[in-house]
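Here is chain A:
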Amino acid sequence: MLTWGFIALATAGMFALGMEFHDAEHLSYLLGMLLYLTVFLWAFAAPRLSRVWLVLAGGGALMAVLASLLQSQLT
Partner candidate 1 sequence: MLEGPTAALFLLAACLACWAGMGWLALAMDGHWEQVFQAEQPQSVVWRLRAQGAAGLALGLVLCLQADHASMAALVWVMMLAAAALSVAMTLSWRPGWLAWLAWGARRA
Partner candidate 2 sequence: MFQSFRHAMTWLHTWFGLALGFVLMACFFFGSLSVFDREIDRWAIPASRFAPQPMPSFDKVLRPVFEDMKPSQQSIEFMRDKVNGPMPERFDTVRNWGAYTTHRDPMLSLFAGYVVPNAKNPDDGVRGNRTIDPRSGGALPDDQLKVGSGFLYPLHYSLTFYWKGLGFWIVGFAALMMLVALVTGVVMHRKFFREFFTFRPKKAVQRSVLDLHNMMGVLALPFHFFFAFTGLVIFAGIYFPVSHTQLEPLHELHEQHEAQTTGLPHDRAGVAAPLASVDDMVREAQRRWAAKGMAGEVGLLSLRHVGDANGYVSVFRAGTDRIALVGDGIHFKASTGEVLREDPPRTAVDSLNTFLTGLHLQHFRHWLLRCLYVLGGLMGCVCIATGFIFFVEKRKKQHAKQGRQGSRIVDALAVTTVTGMLIATCTILIANRLLPASLPSGWPPRGDLEQYLFWAGWVAAMAHAFWRSAPVASGQPNPAWREQCWAVAAMAATAVGLNWITTGDHLLKTVGEAYWPVAGVDLSLLVCAALAVVAARKLALRAAAVGSVNRLEAAHA
């Protein structure tokens, strides 16, 4: 969920900044996979589960929403 939000925001964001769409998409995937790995490890290592949920669900939703907002500005 967090990763989806990140990929959506990064793709839309980089495209908005002038990067070619598929380049933005691919770079977002690259970074997204690394992010997913990091977040997965952190989710197990983190001392408090509530914090994990806040970041994952909250952060993911926030980024996804921002991505859609950006999209509606561009199209």
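Quick note on selection: all candidates are chains of the complex that A comes from, given by their letters.
Throughout what follows, a residue touches a chain if its C-beta (ideal position, glycine included) is under 8 Å from a C-beta of that chain, and two chains touch if they have at least 3 such contacts; residues count from 1.
Quick caveat: nothing in here was measured; it's all calculated off a predicted structure.
For chain A in this complex, the touching partner among the options 1 or 2 is candidate 2. Per the touch definition, chain A reaches candidate 2 in the complex via residues 3-4, 7-8, 11-12, 15, 19-30, 32-34, 36-37, 40-41, 44-47, 49, 64, 67-68, 71, 74-75.
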